[in-house]
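Right, chain A next:
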Amino acid sequence: MNEIDGMLLVSLFLIPLLSAVFLMLVPSRERSFIIGFTGLSSFVMFIFSLYIFLSYDFSSTDQFQGIFAIPWVSDIGIIGLNGIQLKVGIDGIAAAMILLTGIVILAGTIVSWKITYRIKDFFILLYILVAGVFGTFAMLDLFFWFLLYETALLPMYLLIGVWGSTRKEYGAMKLMMMLVAGSILIFSAIFMIFTEAQLGSFDLELLATVDYNRNFQILVFPLIAIGCGTLGAMFPFHAWSPDGHASAPTAVSMLHAGVLMKLGAFGIIRLGFQLLPEGAAYWGPGLMFLGIVAALYGAVSALKQTDLKLMTGFSSISHMGYVFLGLGTYTVIGISGAVLQMFAHGVMTALFFLLIGAMYDQSHNRDIPNFSGLATKMPVWSIFFVIAGLASLGLPGLSGFVAELHIFIGVFQAYPIIGGLAVLTAAITATYLLRMFSTMFFGPVSSKWDKLNDMTYLERVSATILALSILFLGLWPSPWIDRIADSIQIGIPGALM
Partner candidate 1 sequence: MIPLENFLILSSILFCIGFYGVLSRKNAILILISVELMLAAVGINFVAFSSFYDTERYSGHIFALFVVAIAAAEVGLALGIIIRLFRERKTINIDEANELKW
Partner candidate 2 sequence: MLSKVPLPQQFDRLIVTGGIVTSVFVILILTILLILKFVGFISYTEVFFWLISSGMIIGALASVFLKNIVHAVFSLLAPLLGIVAIYLFLGSEFLALAQLLIYGGGVVILLLFALMMTDVQDNPVVIDGSQKPVGFIIAVLIGFVLLYSIFTADIEIATPSSLSLADLGSNIFTQFLIPFLLLGILLDIALTGALLNGKKHKNLQSSDSDE
Partner candidate 3 sequence: MMNNYFLILPEISLLLTGMLILFLDAFSKELGVGRKIFPMLAIIGSLLSALLSFLLIGNNETLFDIYKVDDLTAYFRILLSLILCFLVIGSHEYNDKKITHIGEYYFLLLTATVGGIVMVAGVELITMYVGLELLSFSLYVASSSLINDKQSGEASLKYVLIGGVGSAILLFGLSMIYGSAQSTFYNDIAINFLNGDFFNLEFLLVGLIFLIAGLGFKLSAVPFHMWAPDVYQGAPTPVTAFLSTSSKAAVIGLLFRLLGGPLLGVIEYWQPLIILLSVLTMIIGNLIAIQQKNIKRMLAYSSVGQIGYLLMAFVGLSSYTLSAALFHLSGYLATNLLIFIAIIIFYTKNKENSLINDFKGLANNQPFLALIISAGLFSLAGMPLLAGFFTKFILFQAIVQNGFLWIVVIAVTMSTISLYYYLQIIKQMYLFEDNDNNCVSKWNLTPSQYIASSLLFLLVIFIGIYGTPFYSFAEQSIMVLF
């Protein structure tokens, strides 16, 4: 495979940023132009991310590829030579995440075209968010990493607050305050690492070469884990997630559950595992414990929900629990499973939210017992929903299976009891999903929903993109596994085989 051009990575987050700036200059009445432009822009982003994923050279022994650096702030004050650089580069994990973002943003943009209220402002904020997400995945400098991480959080408030539905102000404020509070911990951790390393540089590669004191690592790792874990909806810090998801507009839910939550887990890998391996090894069982608690708690809570979106929200918490479970094993296979799960869950949950949004726009109702017989009324919708649901409960041949298999193997290697609990969680997941299917799709067609139409063409297109990704990962996972496992072996040397 050929080398990745670093300029491509830079342009990956410049495209959405410049698109946002360009959109600001477009008059808001030019609706069709805005739709065309965002379609083009998101398609370019998708192609770029796909190209980056495909051209990633997984046989290489370098940890990062496509490194490209522009010196930004150097040699002033405490900041030494090359202190802050705009430095990009990716490993296999980031490549997978970038592809995920590309897929979700393409699908999200397409379904957002039906928005009528201030569509221009919506896309400006959405693209700023996407710029932050792409940047965080690609950045190799702690300063810019944190800057773009915060940039990804910032537009959420307005996106949910203005375009959201039920209890949007409360949900938006709660989400914003909790996520920013989490970022304080990351901020402190970055400062402590920078001060401890005494290099005067925020370069991640350089900082990773330092051999930090074991006690220091044990002290700082929880800061990163909790800070990033808040965004990843780790168990005691997940409170924002159901409300936030329930009130967010469709595209934002998709992007948020699909990509932003993965940013949290990605942060734990990038900062926690790669900079502080001993701390990660020390806290691994703790992470695992929180992961299994989250998985069980999310699944049991989802069992009780009748609101479709809340159910999906809790199911997300449960699936993110698997991710932390996999990370906590601290084995190559477990971490690979976690990354695969991040990708699988991202695509799957985006499809879920897309479908729920398509439904809600027509019926303004999300209560599961209210529906019945939808399989005859909305066949296409139901097929997509079943695909997403089956992927979620880990049916072989779909994306969820591959990921969960990896995680379970890793967990059984380390702690068989927790592995048993994880399998129990999978069973509960199957219970609530199958129960929902039987309620909603079968039985008599309620006359209340006579006016319901099946999905529009735009929704079908974007759902197809997501569903294809699910099938692809489920049937032929080796492109992902090759890239991810190699990077983990190189990047996290302490991880057990």
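Candidate selection criterion: all candidates are chains of the complex that A comes from, given by their letters.
The rule is simple: a contact is a pair of C-beta atoms (placed from the backbone, for glycine too) under 8 Å apart; a residue touches a chain by one contact, two chains touch by 3 or more; residues count from 1.
These figures come from a predicted structure and were not determined experimentally.
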{"item": "Touching partner of chain A in this complex, picked from 1, 2 or 3", "value": "3"}
{"item": "Parts of chain A lying in touch with candidate 3, wherever the complex brings them together", "value": "72-73, 76-79, 121, 143, 146-148, 150-151, 154, 157-158, 161-162, 168-169, 173, 176-177, 180-181, 184, 187-188, 191-192, 194-195"}
